[in-house]
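Yeah, one chain of the complex is gone here, protein chain that is, but the others are all in their spots.
Order as written gives the chain letters A, B and C; numbering starts at 1 within each chain.
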Amino acid sequence: MTQKIKRIALLTGGGDCPGLNAVIRAVTRTAILQYGYEVVGYRYGYRGLYNNDYIPLTLDTVSGILHRGGTILYSSNKDNLFDYQVEEDGKMVKKDVSDVAIENMKKAGIDALVVIGGDGTLTSARDFSRKGVNVIGVPKTIDNDLAATDVTFGFNTAIDIATEALDRLHTTAESHHRIMICEVMGRNAGWIALHSGIAGSADVILIPEVPYDINKIAEKIHQRQDAGRPFSIIVVAEGAKAKDGEVVVSKIVKDSPDPIRLGGIGNKLANDLEDIIEGHEIRATILGHVQRGGTTSTYDRILSTRYGVAAAELINEGKFGNMVCLKGDDISYVSLEDVIGKDKNVDPNGELVSMAKKIGISFGE
Amino acid sequence: MTQKIKRIALLTGGGDCPGLNAVIRAVTRTAILQYGYEVVGYRYGYRGLYNNDYIPLTLDTVSGILHRGGTILYSSNKDNLFDYQVEEDGKMVKKDVSDVAIENMKKAGIDALVVIGGDGTLTSARDFSRKGVNVIGVPKTIDNDLAATDVTFGFNTAIDIATEALDRLHTTAESHHRIMICEVMGRNAGWIALHSGIAGSADVILIPEVPYDINKIAEKIHQRQDAGRPFSIIVVAEGAKAKDGEVVVSKIVKDSPDPIRLGGIGNKLANDLEDIIEGHEIRATILGHVQRGGTTSTYDRILSTRYGVAAAELINEGKFGNMVCLKGDDISYVSLEDVIGKDKNVDPNGELVSMAKKIGISFGE
Amino acid sequence: MTQKIKRIALLTGGGDCPGLNAVIRAVTRTAILQYGYEVVGYRYGYRGLYNNDYIPLTLDTVSGILHRGGTILYSSNKDNLFDYQVEEDGKMVKKDVSDVAIENMKKAGIDALVVIGGDGTLTSARDFSRKGVNVIGVPKTIDNDLAATDVTFGFNTAIDIATEALDRLHTTAESHHRIMICEVMGRNAGWIALHSGIAGSADVILIPEVPYDINKIAEKIHQRQDAGRPFSIIVVAEGAKAKDGEVVVSKIVKDSPDPIRLGGIGNKLANDLEDIIEGHEIRATILGHVQRGGTTSTYDRILSTRYGVAAAELINEGKFGNMVCLKGDDISYVSLEDVIGKDKNVDPNGELVSMAKKIGISFGE
Partner (left out) sequence: MTQKIKRIALLTGGGDCPGLNAVIRAVTRTAILQYGYEVVGYRYGYRGLYNNDYIPLTLDTVSGILHRGGTILYSSNKDNLFDYQVEEDGKMVKKDVSDVAIENMKKAGIDALVVIGGDGTLTSARDFSRKGVNVIGVPKTIDNDLAATDVTFGFNTAIDIATEALDRLHTTAESHHRIMICEVMGRNAGWIALHSGIAGSADVILIPEVPYDINKIAEKIHQRQDAGRPFSIIVVAEGAKAKDGEVVVSKIVKDSPDPIRLGGIGNKLANDLEDIIEGHEIRATILGHVQRGGTTSTYDRILSTRYGVAAAELINEGKFGNMVCLKGDDISYVSLEDVIGKDKNVDPNGELVSMAKKIGISFGE
């Protein structure tokens, strides 16, 4: 490719994820130190692209952010410029404003755009690429459920936090002979529950990919009790569901205005188990947003840095329309056309689940 | 005192609390190494005293437990031997079985009993003392709400965990311009919320001692927004309540079988704020039992060890009927007769609250 | 007092210490929000006062620094403006340049100065106070060895880090039946060694206040071995010394240009013990500067914030020439005239040392 790159831009979209700042730093440092580009960052994801809201990114701007969670560029959810809510004649209407964004980039002299985000954000990245924008994607999902890459950053930090919580719950479970339920992230994929469950010495792991039978969970608890272990730890992904197809939310709140918030799977499970188990106190903990924030783990800092450097390299090589990814232990890239909508779920017959069963972990089957 | 002590016993009662094992270890080591006592531990609190369920405590038994949360003696809630549920003639009746416990101790040759527990557990300790048992109490409440001692162990660990959670929530709040609510322990006293809120850089702290006005909270959030800080962190003690006396539980679940579990103050606050605040996403995290477990903090290990050694010393000196306590930075003791039912609440006009206000923290007043 | 305060300044002097930023933040926020002062910060301690090198401190400047170690104002060691090295006629000479500093403050409209530092820094603070400058001192020593206050910030963070290191060394010691020596900070006072040693389950604690006999340490190690515990953990303060008055540094390096760096007490002890103990591998770890940095502990964040607010309050009340301090659990203040050169050492007969001995810890006596 012949175009000379002088100025590039970054934006972060979707939910926050430990490692975003590390990517921003790595792209910026490589672009400046290695290739002599100028770098700017659009704020609040695509919204900033539409509003022409950007800041310069320099070596100073990205100093001291490697380990910090969140994103110094802020983020926004659900801002799709190809179907964007704008006011027209006093009414809110949805329209395609992508050309406004492209015009903004032209005026600002942006030669290439690095988009860091999940499935939704990357879909727009692909669409901008189709319209001729020089786009590089960087995958971001704390759930690790993207088929196009072996590991996503943020995941390791999340399982570290979930595992530490399980370590803490263990001491209470053991001292009080309780059933402790810990609900972790994972609406569609059970990776966080699976990994933290194995690392946190859980007795039962419930994931969306393996619908559970409440009676099998009770059976496991009773088995443990009979073996002199009158306490159990259950890790449940927020998207886990019962075999009988019953809705996730607890019956007692399902008519409420916001049943998910109040009656997530963790609480439902506690209620359901209390009905069929005797002599055990059951407590549910909903980890929630603490899984996403704070200090980025060592592993994620390195992975994010590798992604960021690779994104800058792809720009230098003119390989646009691609997303950086990890294959085995190698950094690689894949066309944005091939990544959208392709999830990676836990294989119920794969090595990790099989292994977990061999050491006695029940999946509620 | 004339009785020669040869054998002492320990028991732990009530909810678990980081530092229990450190107390057990310190009593045991001091008793054995310093005074040559034999030591046993009743399991499951007073229930073990009634069931004569005890184990020997040796230097080996207490090796490696200093830093571990929970209690190697297990615990139980609500076992009051002076009003104990037993089966008689096929029916469950409540009766005073304290004499059975005393008889058990006599048979086992127990010359003194160290009781580690909260208000309920210590009430029984006092009652046993009144009946002539050589009792020493050690205060335990993670909420730090006991008037008779300046600090209780477990509290420092709890605020460490809560503060770390707030640190994590900060990054998400800032990246997404969100209101993050964190519900921490504290049914009657707001110490954990107050301390972790100050340490975790909260914008609003809600505690039972200062009833809040939801509009004042909204005002604070709007003030911050106007000052260019479109995110806020709210720490709320589980026992916090609104000024208008409204019940804690959310309206939408108050008719449910278990409203507290589903609709605690954290979720209620999120719902209520959403009604009066615009343009902010609000998320609630309920820390729950992770605040009680895991590795005991440095501070709590030292405090628990001091308590444990002091308890053994009181036995040696024959000063029974007392509870060890901390006054300023000195270990001391106080009569069990003087400690029961005396709570220590946050003083709304005290130094800590005043100080917090001076750096801009709102208490929702 | 009649003078109306409009503008105040801060500076930090001496070695860095977790909590410095928390003090800076608390002074700044209280000054601005509560009293409407302007706030500036001199950079690099007194050197900045001499060079007139200061920056404005606003709510934005101090945002996000509560938990961060180090000092955003930087620091410098050994800059005494009353005996300062300056160039005159091409030669370096020492002279009193305090009047330059006072003139600088006048020109900058500084009505009061908050000085955060240790003994040396506070000595200058007192001297400026004597010359009529409105000074408030805030005590800073990670070693907790200042007589005028019960606790100094940074100390809790330091013992947290040292204790975590001891926890780590324990697993190796136990697996390999080794003697692990951990050298911690404390040139004159053994507080860090004493607290972390108790919390980290050390077998031997060596502090400057209790000169040790190497044979007694060996005796303790052999006793443990005979009791089936063929490993030991020794915590040693960098200023610990042997009873026979022998110099701290190892013989084998005492003629080297920098014996302290190479042959600190930790390594010396390892060498000396190897000569008189058989069948044990001995390993020394020198914790060094990792004890000073990183994230500030919960306890220290609160204490530093209390100090900072109190310093701003003293300014408002016109109570100059004083240093804030902690007495029991109360924030108070004391005249700078009464604090200089007054150290607080571990009492070899005090409660903590006695308590440690009762649970079997040896002090090498």
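Definition applied: contacts are C-beta pairs under 8 Å (C-beta built on N, C-alpha and C of every residue); 3 or more make two chains touch, one makes a residue touch a chain.
Computed from a predicted model, the values in this text were never measured in an experiment.
Student: Who does the absent chain touch among those shown?
Tutor: Touch partners of the hidden chain, whole complex considered, are A, C.
Student: For a quick check of understanding: of C:164, C:213 or C:329, which residue touches the chain that isn't displayed?
Tutor: Once the missing chain is taken into account, the touching residue is C:164.
Student: In the complete assembly, which of C:33, C:108 or C:286 touches the absent chain?
Tutor: Residue touching the absent chain, from the options given: C:286.
Student: In the full complex, which bits of chain A touch the chain not displayed? Write them out.
Tutor: 25-26, 29-30, 33-34, 59, 63, 66-67, 150, 156, 159-160, 163, 167, 195-196, 198-199, 201, 227, 229, 295, 297-299, 301-302, 305-306, 309-310, 312-313, 328-331, 351-352, 355, 358-360
Student: Which chain C residues would touch the chain omitted from the figure, given the whole complex?
Tutor: Missing-chain contacts on chain C: residues 15-16, 20, 68-71, 74-77, 161, 164-165, 167-172, 174-177, 180, 250, 252-253, 256-258, 261-263, 267, 270-271, 283-290, 292-295.
Everything that follows uses one rule, which is that only the chains that are shown with their structure count from here on.
Student: Going by the contact rule set out at the top, which chains touch both chain A and chain B?
Tutor: Expected: no chain.
Student: Using only Cα atoms to place each chain's centre, name the chain farthest from chain B.
Tutor: Measuring from the centre of chain B, the most distant chain centre belongs to A.
Student: Go ahead and note the Å separation of the Cα centroids belonging to chain A and chain C.
Tutor: 41
Student: With centres defined as the mean C-alpha position, give me the chain B-chain C separation in Å.
Tutor: 32
Student: Taking each residue of chain A in turn, which ones touch at least two of the other chains?
Tutor: As it turns out, chain A has residues touching two or more other chains at 295.
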